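Left out: one protein chain. Kept in place: all the others.
Chain IDs A, B and C follow the sequence of writing; residue 1 opens each chain.
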Amino acid sequence: MLNFALIGAGRIGVSHASLIANHPRARLAAVIDADAKAAASLASRFSAATMNWAEALADPAIDAMLIASSTDTHAGFIEDAARAGKAILSEKPIDLSLDRIDRCGAVVTETKARLMVGFNRRFDPHIASLKARLDDEAIGRASQILIINRDAGAPPPEFLRRSGGIFRDMAIHDYDLACHLFGAAPVAVHAQGSALVDPGAASCGDYDTALTVLTMADGAQAMIANARCARFGFDFRLEVLGAKGVLRLDNPRETTLIEADAAGVRQAKPPQNFFARFETAFARQLDAFIDAIIAGHSPPSDFADGRTASAIAEAAAKSATTGTPILLDRKDGLIILKLQK
Amino acid sequence: MLNFALIGAGRIGVSHASLIANHPRARLAAVIDADAKAAASLASRFSAATMNWAEALADPAIDAMLIASSTDTHAGFIEDAARAGKAILSEKPIDLSLDRIDRCGAVVTETKARLMVGFNRRFDPHIASLKARLDDEAIGRASQILIINRDAGAPPPEFLRRSGGIFRDMAIHDYDLACHLFGAAPVAVHAQGSALVDPGAASCGDYDTALTVLTMADGAQAMIANARCARFGFDFRLEVLGAKGVLRLDNPRETTLIEADAAGVRQAKPPQNFFARFETAFARQLDAFIDAIIAGHSPPSDFADGRTASAIAEAAAKSATTGTPILLDRKDGLIILKLQK
Amino acid sequence: MLNFALIGAGRIGVSHASLIANHPRARLAAVIDADAKAAASLASRFSAATMNWAEALADPAIDAMLIASSTDTHAGFIEDAARAGKAILSEKPIDLSLDRIDRCGAVVTETKARLMVGFNRRFDPHIASLKARLDDEAIGRASQILIINRDAGAPPPEFLRRSGGIFRDMAIHDYDLACHLFGAAPVAVHAQGSALVDPGAASCGDYDTALTVLTMADGAQAMIANARCARFGFDFRLEVLGAKGVLRLDNPRETTLIEADAAGVRQAKPPQNFFARFETAFARQLDAFIDAIIAGHSPPSDFADGRTASAIAEAAAKSATTGTPILLDRKDGLIILKLQK
Partner (left out) sequence: MLNFALIGAGRIGVSHASLIANHPRARLAAVIDADAKAAASLASRFSAATMNWAEALADPAIDAMLIASSTDTHAGFIEDAARAGKAILSEKPIDLSLDRIDRCGAVVTETKARLMVGFNRRFDPHIASLKARLDDEAIGRASQILIINRDAGAPPPEFLRRSGGIFRDMAIHDYDLACHLFGAAPVAVHAQGSALVDPGAASCGDYDTALTVLTMADGAQAMIANARCARFGFDFRLEVLGAKGVLRLDNPRETTLIEADAAGVRQAKPPQNFFARFETAFARQLDAFIDAIIAGHSPPSDFADGRTASAIAEAAAKSATTGTPILLDRKDGLIILKLQK
């Protein structure tokens, strides 16, 4: 049984609370949020206590912290929890700045923290089944990966303004996924973005339509298409080409219903947002975290994974601004950006 | 909060136990089974007590009985629970004999029992979405319904021998579904069966391949295909034709993965058995039962529905034996069989 | 090179004319129609002559007759052509009456006529690929066949009145197909029909919604659903279940285009009528006829096939009227109907 304190009682926090509360090997012990009302309401719904952060850190009955607060607080909370010896499951990204991430990383290393960064997609059953076939060498070595990841609409400008932009907020999942599938980080990143459909994106200096090309050391390639205007629902598709064949994931549909009449033939829409699409993935991610902590293993999708995805996002953002590909290198085991390709 | 006693710790009982235990408005209070070891093991897994049937009936803390024991015990347990004033959720069928069902019905009526018969398919989200569109008059009045319902393989002879045969055990779900979609019971039933693939079916005098045609009073038709040899998985499909269009449900697939290579293009299989296919339906069925009982409403899919499906199954079995359609009539509000069409 | 005379310059005749004219081993020599204007117009389009029937029979330059005139003239024209020693490709059915068919058959036998009855579906590439896999024993022996065959709308009453009814006009294709797939004729036929959507059908005493169940000697079953109201297009689907697996054909779509927006996800419609759907089948049927005649082989889908499908249609019509299954037997090698099952 793992006792969790959850920090962050916003939309994603509510989902995590429910998953913890319904998990057979977990208990939601405490909810923490600067908004005391939100914390109390969520805590009471699952018979949890409310605490402040210092109390939770000090409470020996609390085994693990689930960090679902705003992005700019992740790194600090990770450091605190690491020093308090708590197991940590943090929402991505670790931070919007690679420098800040590296300072956080120093604490994680020093404290040998048991930390998992929430790249939930790795735990999606569809993606996991594709990865399993890839690992089985069903198609040989991956030579070309395509990821399409589009929201049904743009988030509000107040969200966009603090999100770090489409590459750090949205494409970061796809960067992690590409690294996960290739089993390696890229050596070059080329990206470009435009603000074509959402006035909010333009006003924030963000993009709503973006492409990223990742180049791997062995010449394999990934192409990632992001957008904020897939009006029919959350549009997430993936394919991996190898020398022997191809593995493809299409969008699931809400039901298998087909409706056909004189006006045409219609199928059910896909899930309408990432949370509906990755509901099972969030549950399995929690499961994997709990299993690893209880078994004393290091959790999958760790700090290094979180840092790599952020480094790629930083390179993509730079590439889109400068108009040139960004080469990546390693220094002391860490990925660094070289400007001129 | 509804406190359940579960009778029957077999395969389907285990599933019901887990659903009750995980339900936010239900508690698994007791498990009952002639096999004391099975009862104890299941009870301990969900922190429930073990009891015998008489104790459960007498226990005022128990609100509802979930009957998941063998078919020949359903009617008796329903009568006992009805007399004890418990809410009842019983697996189908009520009994294999229409006479026995009618005696049970007298008790249900007399005690005004709150009884739900577990036709889980009505609660499947795919089927529910089709029904909703039908009720919206998206295709006009239903004129022709096709149901394909096939198991991946045949059950063992010891199950078949006590199952009542393919019409009473398997097609009964489809009969209920056809009535549910049409909103009425048929006026004639024509069925035929063969034992073509499963030696067990032949040895038990049962069929493994069967067709049923239902005729409605208004001339609408339903065609039901059953079989025990859909080797690729549980094969359940449905379509409803109306004057304005058609509504179709295909099999869901375990994932959306497509794998393509020189050998061909393969998609993921459908769920492998009815329980995997209708997992969500079982959960929603329990939900609907709990909601109805707590709200004091009569539950959906009640005794009359259970009796109607059994009457159709009896007619189908008779039709398959005699080689002629069986006309149905009503007497005192109950469906009766007329032999000669 | 095979020289054809075409009798019948109606809609289906125009299609046959075009196929003959474009065939590398055929020539359209003559067009014959009581409507001289229609004959002349069609003949001039493909540089053919116009003739009357007697002239065509007498013309030694004409090798083959393609009979695409109205149904009630088929048998007479077949007899004439048989006696004149012409090869014959006739549209189905041979006649609406089994007695008339048998008299025609006597002439065909006596003259050893090279006759093919146009069950074009056997030549559809989709169906042919399914049949090939069935013959490869990909799924074992066929135990259950389902055929869905629905027009997008009802033909005009003047057509219906002379069509012989939905079983003889429409389902006859499916009866032939079931026999073709099973490699045998059924031993019993149960059918029922209703007039639910088309006032024209009701006024003609015809049905617009029909089901037929065929029973084979070995217990295998076929279930055929017909209707005249598949508003989205011509709806023709087929599946064959065997002990080892299933073979399914879905509707082709006009294009693979998917259009998705806030209103939903739409796919292209299937072909809108049987001719668009079976365009390739008509061409391959002609090909098979020409190949057989040139090679001196007897053509596939011969008089006996045509007679069998008509006998099943007659049984179906009788079953729908009497409400009882019709048993089929053989006498002198011919299928006969026994009323009481």
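In this section, contacts are C-beta pairs under 8 Å (C-beta built on N, C-alpha and C of every residue); 3 or more make two chains touch, one makes a residue touch a chain.
These numbers were taken from a predicted model, which means no experiment stands behind them.
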item	value
Interface partners of the hidden chain - shown chains only, full complex considered	A, B, C
Option from B:Arg266, B:His297 or B:Lys338 whose C-beta touches the chain left out	B:Arg266
Contact partner of the left-out chain, one of A:His74, A:Arg150 or A:Arg307	A:Arg150
Touching residue (missing chain; options A:Thr71, A:Gln192 or A:Thr280)	A:Gln192
Sole contact to the chain not displayed, among C:Glu110, C:Asp218 or C:Asp261	C:Asp261
Residues of chain C (touch criterion as defined above) contacting the omitted chain	22, 125-126, 129-130, 133, 138-139, 244-252, 254-262, 268
Contact footprint on chain B, counting only the chain that is left out	230-233, 253, 260-262, 264-270
Where the missing chain touches chain A, by residue	140-141, 143-144, 146, 148, 150, 188, 190, 192, 194-197, 209, 211, 213, 215, 218-221, 223, 225, 227, 229-232, 235, 241-246, 323-325, 341
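Criterion: only the chains that are shown with their structure count from here on.
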item	value
Topology of the chain contact graph, where touching chains are joined (line, ring, star, complete, other)	complete
CA centroid of chain A to CA centroid of chain C, Å	58
Computed distance of Cα centres, chain C from chain B, in Å	41
Chain B, residues touching no fewer than two other chains	244-246
